[in-house]
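Complex shown without one protein chain; remaining protein chains in place.
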Amino acid sequence: MTGGNGIAARLRTITERVLSGSATVFVLLGLILVVISVLNPKFLEPGSLMLFIKKAAPLVLLAIGQYFVIVSGEFDLSVGSLVGAQVVIAALLINGVESATVPVILGMFVGGALIGLVNGLVTTLLKVPSIIATLGMMLVLYGAIRWLTGGAPTGALSESFRVAGRQGIDGVPVIGQIPWALLIMVALGIGAGFLMRSSWGRTLVAVGDNERAATFAGARAWWVKTSAFILSGLLATAAGILLGGYAGVTAQVGQGLEFTAITAVVLGGVVLGGGRGWVVAAMAGALTVEALFRLFTQLNLPSTIRPTAQGLIIIAAVAYAAVDRARRQRTPTTIGTPRHSDVAS
Amino acid sequence: MTAALLSMTDIQKSFLGVQVLHGIDLRIEAGEVHALVGENGAGKSTLMKILAGVHRADTGRIELDGAPVAFDHPLQAQRAGVSTVFQEFNLLPDRTVAENVYLGREPRRRGVVDTRRMVLDTDALLADLGIEGLSARSRVRSLSVAQQQIVEIVKALSYDARIISMDEPTAALAGREVTLLYDLVERLKQRGVAILYVSHRLKEIFDLCDRVTVLKDGRLVESCDIADLTPDELVRKMVGRPLSGLFPPPLPDTQVGTERLVVSGGGNDQLDGIDLSVRSGEIVGLAGLQGSGRTEIAHALFGIAPFTRGTVELDGRPIRLRSPRAAVRHGLALVTEDRKTEGLALNQSIASNARLVLDAVRSIGSSRRARRAPEILSSLELVSRGPHQEVRFLSGGNQQKVVLAKWLVTEPGVMVLDEPTRGIDVGAKHAVYSLIRELAADGMAILFISSELSEVIGMSDRVLVMRDGRLAGQLDPAQLSPDSAESAVMALATGSTETDVPR
Amino acid sequence: MNALTPSRRSPGMSTTTIVYLALVAILVIGAVLVSMSGRNLFSNANIVDLLTRSSLLGFIAIGQTLVILCRSLDLSVGYVMALSSLIAATTMDGQVSRIPIAMAAALGVAAVIGLVNGVVVTKLKVNAFIATLGMGLIIKGYLDTNYAGPAGDVPEAFQSFGYTRIGPIPLSTIVMFAVAAAGIWFLHRSRTGHHMYAVGGDAEVARMSGVRTDRTVITAHVLCALLAGVAGLLIASRFGTGSAGVYDDGYDLESIAAVVLGGTYLLGGRGGIGGTVGGVLILATLDSVFNTLSVDPFIKDVLRGTIIIAAVAVYARRSLSGAPTRRRFPERPPEPDIPGQPGDTPTHSETGAGGRP
Partner (left out) sequence: TTDSPGADDQADPGDGQSSDQEWFVQADYDRELAQRSIQPEGDPDQPWLQAIEPDWVDTSGFLNEEGDATVCFSNASVSNPWRVTGWLTMQQQVEVLQESGDIGEFRVSDAADNDNQQISDIQAFVDAGDCDVIIISPSTTATLTPAVQTACDSGVPVVVFDRGVNTDCAVTFIHPIGGYAYGADGAEFLVENLEPGSKVLALRILPGVDVLENRWAAAQQIFAGSELEILGNEFTEGDGAKIKDIVTQYLERGDVDGIWMDAGDGAVAALEAFEDFGVDYPVMVGEDELSFLRKWKETGITAIAPVYSNFQWRTPILAAMDILAGEQVPAEWVLPQSPITSADLDEYLERNEDMPSLHYAKFGGEDLPGFPDAWRDR
């Protein structure tokens, strides 16, 4: 067989990936951004682009986390309430005391990892389908946090807590301010990219594709999946820090984010059920969703009708990608469910 | 001349712009058994799927009794009397045998599915074919590979077809079942049913078939009476080159060394009293009937369903193999018997499948070894569109080669091969055989499980025979003379004689 | 681990049995707790309460079972329910004479939505999760734009559907059980029913065997939406008006939870409506118990979450990883292995359950 040299091969993988369902998201994103900037040229000014990123960053982080879980063949429905829980707990513990900030943030990451660990172990060891496992976790977190705070968030976030989500490096020529959110987003994005090219990443995808085969090849499927959940929990925590920083504490923070995140990932051409998809595309998916919301306000679309538009666009985009993929690689197994898929719980 | 029962003319087919069939012609008369042979990736399955209405030919004509037909859906083909046993299993594990056989045409009384009749009819079919120990009510999931294959065939027959095409029906069968299939085919011939028969087992082709059509790289090589060919000629036509003796002899510098893997008193709920040892450089064959527990031994050694009794020693040191991971770390390798569900991540590229084990069990040298993958794959004569092609697009045989490569890159010390040549064509089989020889020469200890007796006998230094979860006995090199050996193995496997395994 | 055991399992029935055992267990524990607080879980009031709670979720979960059996999913049920309640209520507009057309209209629209769901999933190959999530959003937009709040007026006559009782059993619950029975019959005795299991088990195999897979999945979606529509009618009859608000009462996820609690396999092909009803009753029982104990609403969520996970865990392991074949050399005293027993192979025995790690 022809083992083309490194770069050529890499380029090949990239193009193949882009072709296999990811193309749509980049086109769509480009399209939306163009329309927005036509409607409102100001949008292209670095300043407002940065503001857009600030808003979008948390969802992008969630999308990365959700990607790890989805590509391993599972779901994480708990991220929404996890984000909420994290912000509320932060407010509760910090309660405006600057010095408490750093320890609390560290604590939050530990907490996020723990939630992920539980999700993972319940899914892999107890064999509870991840939709149910994380749905349960969603309920537990939702209830627990409100029980803890008596129903409504108490306390307050410190200024330093809010730096990451709200401030940036000021006085940069042209751009003005580079938000920390942007830097964090890029850094984590690159990190995720490399992670997926590491053996952990390859194993993760293999497990998502055929858990049995991966196990027979010596992979610790349960641990690989669990670590994906842990990463999801950590990224949800990071997202929570950015979100809390961006807008402070409100009772609703985080609500419904899990579905937005999953939508974003799927828009990115990542296949629910595992084994296929590209983390960069998933991030692009998140940006697309945010850009979409932005477009609606620019169009002065009546708020009530927006969900309809959103639904139509999402279905259309995913349908296009799916039909496209199907056309490109027609094979008995595209409609059929691969026989191994029934060992992936 | 009179219209043949089936004639396919100038069939062309390409997948994603790659042409895999170049103008194939095929004529089959009623009551004839027609062999379709060729190397892996020659296009046999594709041609069949076109006949079955799974794929649609790009160009070409298909005629039944001289009347042109076009099938867009398997259903139409079956209605027209063309039914197929596909290479991949096509059963629903969670449904009963009856539900599987009548899937899509459940018998109905007054618009309601008549489950009773469904079961009775199925039982009738099974009885009619002389198959015992298989109930229409049992769930397919609970059946052995062999039994599942039989259900497949029963299902195909139940359409009372005029043409039945079978894609490697014996790939999963051993001894008894094969003979069962033989007289099954005979009976169908009597009924005037035409059979299109794909197999890589030359013996069967010469035993069963009247005519043979040879494909190579999607082109028609020739179509002739089997009588006009000798096995060697046929092989030459398939491979395009003569193959020096089917089973290569041990390489000169091979020397059988010390005991590498020793199992004593091994057992679990499927196995008992397993005593076996494999020396470095030694190839130990493991024979037995379907369901005799050979795979169980493989699984036990690999920590999938570990031994719960007895001890396992590696190079003299006792080890516990509790998980595949542990096994891999100890330098074991297992080529599983079912490549699709146990061997491959079908949606991933050839490249990433080839380095799956290295990625799954990180260890020093992984990256160095990963670099050897391409070379190993090409040494296996893999037919593919480059390292980035997803393995699900590969033909059955080529997929198996990827599985082999995946393990070879780990440079294991002990290799367990469970049906390594299942569904692999002669050419590739030969490659695998020589490969096994080389590995032995490099001092690897090899446990070789196969249902093809000639193969086990031809390749092994010793042959252990399983019967119902126990070792029934062993044949030493002396007893391995080609003529007598097969009967000796069958004797042990079926339990007509008993010889003790020397400790 | 599941991935390691040979995937053979005993018939689905056994899972359903476990579901009902779980239900009984929860009833008993609940009864004990309630009686400790000096009340009686089985008092008329509580029975009525329990059954009423189960009927609404019941309709939706039964439909959800059908789509899940086909390896699909429907997240739009809540919105369909809301829409149907509004269509019904506004069409009735207080007049008994218009009840029939109102029902027809509501169910008709629901069916159409189901049809669209099915087509998008099968023909456009959009993953059901996204397809139905999107459909939900589409309906939401319509509702928010056109029905700012409750609307329509349901005549007394129709409200009886929601409030009539026969003994302690609400009419709506009886209807729900009837629908469940019909559903069970449908799955076992109709071709489409059989094909649903086939499509869920392995769509490709089904297709190869001449099953019209797309049509089957679409049917499932239509039926599911129809039942959501019925739920909408129930809502209308209980509210005396249509209400958009019900769409965020979380019936979509709750119905999925009920189906899985009922032992149906999320990846399709195994399970059934019998189990689902059990699952629904389990959830309803929890609510009633919490209510009679007046548990803090937030703790309620925590408990529900934990119990759902625990309950599924109890038998998930078993129902997913199958029993091995005949155990030739059992370590424990051998379970009776009955070769040739009707409905069983020599090598396959239900008693061998969980014999392996």
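When the chains are written out, they are named A, B and C in that same order, and each has its own residue count from 1.
Just so we're on the same page, contacts are C-beta pairs under 8 Å (C-beta built on N, C-alpha and C of every residue); 3 or more make two chains touch, one makes a residue touch a chain.
The structure presented is a predicted model; accordingly, all values stated were derived computationally and were not measured.
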Note = Output for the hidden chain's shown neighbours is A, C
Task = Give the residue, chosen from C:15, C:46 or C:192, that touches the chain omitted from the document.
result = C:46
Residue of C:96, C:148 or C:178 in touch with the missing chain, whole complex considered = C:148
Chain not shown: contacting residue from C:120, C:138 or C:235 = C:235
Key: Where the missing chain touches chain A, by residue   = 40, 42-43, 48, 51, 55, 58, 149-156, 166, 243, 246-253, 255, 293-294, 297-298, 300, 303-304
Note = It is residues of chain C that touch the chain not shown, namely 43-46, 48-49, 52-53, 56, 86, 89-90, 93, 143-153, 159, 163, 235, 238-246, 248-249, 287, 291, 294, 297, 300
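Please note the rule applied: only the chains that are shown with their structure count from here on.
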Inquiry  = Going by the touch rule set out above, what shape does the chain contact graph take here: line, ring, star, complete or other?
reply    = complete
Ask   = For this structure, which two chains have more C-beta pairs in contact than any other pair?
value = A-C
Ask   = When the C-alpha atoms of chain A and chain C are each averaged to a single point, how far apart are the two points in Å?
value = 30
Task = Just give me the whole-number Å value for how far the CA centre of chain A lies from that of chain B.
result = 43
Ask   = What whole-number Å value describes the gap between the mean CA coordinates of chain B and chain C?
value = 42
Inquiry  = Among all residues of chain C, which ones touch two or more of the remaining chains?
reply    = 4, 7, 202, 204-205, 207, 269
Message = Multi-chain contacts only, two chains or more: what residues does chain B have there?
response = 54, 93, 304
Key: Touching residues (chain side chain A, partner chain C) in the complex   = 77, 122, 124, 126-129, 131-133, 135-140, 142-144, 146-147, 151, 211-212, 215, 221-222, 259, 262-263, 266, 271-273, 302-312, 314-315, 318-319, 322-323, 326, 332-333, 335-337, 339, 341-345
Message = Touching residues of chain A toward chain B in the complex: what are they?
response = 1-4, 9, 12-13, 16, 199-200, 202-203, 205-206, 209-210, 212-220, 275-276, 328-333, 338-340, 342-343
Key: For the chain B and chain C complex, residues of the former touching the latter   = 54, 73-75, 78, 86, 90-95, 99, 103-106, 108, 112-113, 115, 133-135, 137-139, 141-144, 147, 155, 267-272, 291, 293, 304-305, 308, 468-469
